[in-house]
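Questions regarding the structure given below will be posed in turn.
Excerpt of the complex: some chains, original placement.
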Amino acid sequence: MVATITQWFHNHHGNLLELDQHVDRSTDQFFIRIEWDLDHFIIPSGQIHDAFAREIGEPLGLNWRIRLPGNRPRMAILVSQMGHCLWDLLTRSQSGELDVDIPLVISNHDTFADTARQFGCDFHQLVVTRDNKADQEAQQLALLAEHAIDFVVLARYMQILSSSFASAYSERIINIHHSFLPAFAGAKPYHRAHERGVKIIGATAHYVTEDLDEGPIIDQDTVRVSHRDPVRDLIRKGRDNEKIVLSRAVRLHLEERIAVHDNRTIIFS
Amino acid sequence: MVATITQWFHNHHGNLLELDQHVDRSTDQFFIRIEWDLDHFIIPSGQIHDAFAREIGEPLGLNWRIRLPGNRPRMAILVSQMGHCLWDLLTRSQSGELDVDIPLVISNHDTFADTARQFGCDFHQLVVTRDNKADQEAQQLALLAEHAIDFVVLARYMQILSSSFASAYSERIINIHHSFLPAFAGAKPYHRAHERGVKIIGATAHYVTEDLDEGPIIDQDTVRVSHRDPVRDLIRKGRDNEKIVLSRAVRLHLEERIAVHDNRTIIFS
């Protein structure tokens, strides 16, 4: 498999820049990520997709995708009342640290209306209640479509998305959960972490699936805490952890370094 | 409170070497740990306990204990078939790195009979089945009493202690659980961590209470893993983490640096 694929790039003068592969032993599934140099590549950009499909993808029965350089991906951010992840993503985009456009910010509050506009994003407040949830999600989906959004980041968005929303953007919604999943799934993880007396807190970035907090984990990290830290200090220490973990996950997604298999991720980092 | 207590030591020429205090804001409970120099202390060793009780402990209504230099604490180890924590504790004791004697090793297997004897420990195999559990625990307790054991370490001991055993050595049994509690409490945490696709695994040292894996946490630490790590690599990486976390907890216990309150620990480190 590796031989056939790498030979194909070689035959078309595509010098490999990065190659990373993985075999899942339990299912004998094979994964490979290749970055190659287009400079001397003899297949014109517009024909690469078809050529690969015909000569490699179909014969080998691969599940594959190709991303060619070009338009920056477009990301929407959903946020509630905690702004640290929002700020962090906006500044990383504006500084060019993340190669992404953020044309749209949606919130169930108006807290960050000015912030979004300060960074040139379209801002929409859509208050979600038990009764209007379906309508508001329809509006959100319309906004995502209208802004040609490629993927969505829940930057401490405190509403649960419906299954149909999650399915519509499968493997294209990244959530940051403020605990070391599967510990403290659900609400108020820092309060429960304090109650339990843990010595380390965590944050988890994962793709959103229909099952809350059960989606494939992209990245996690932890921070030490002590008996001296009341809940508000867990929240403070956790904030830094959350924004770092979330931005790492967004970068991995942007660089096509994530494969999902069996509700787990392969990270080609 | 601090003023009264520190004044008492001052009045008796007890120079403070370490003072650490903590106030639990939610319950307004006050905790203090003091190490002082006995060199010029004017109360003779044999009378310190009574003097402190009469002049400070009782008037202030403290829950307190004093530990005077002298006999090394005596620790028993219970172990099953994974030896890394056992080895680590035995070598730390033999090298003097941990100031503790380990006169007794008990196991439900005979795997480490030679190892225990190699380090001069009395070794007893007590196979535990559903039927003989009460009898075997009675034997274990008898062995602990016979060897004048001060506290017990479960160094990957794969049997659940009864409530009565746990109560008999309350805050004197330290367990190492091979997960980041409360994640993956119970059996086979590394298998379940792999199944869930976590990016970090952990280990937790805690005092044993009647509720399995629910006792006060003494220390925790974590290690990064990736999709490349099958379960056997989680187990390998976890081993190093477990033995370090467990030995840190044992040291904290030995140096009287742990206070338990409301199923949480205050660690005076």
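First chain written, first letter: the chains are A and B, and each begins at residue 1.
As a working rule, a contact is a pair of C-beta atoms (placed from the backbone, for glycine too) under 8 Å apart; a residue touches a chain by one contact, two chains touch by 3 or more.
What you see is a predicted model; the values in this text were computed from it and never measured.
For this complex of identical protein chains, the structure file gives a whole-complex count of 4 copies, while the figure shows 2.
By our rule, only the chains that are shown with their structure count from here on.
Put simply, chain A touches chain B in their complex at residues 22, 24-26, 180-184, 196-200, 202, 216-222, 226-228, 230, 263-267.
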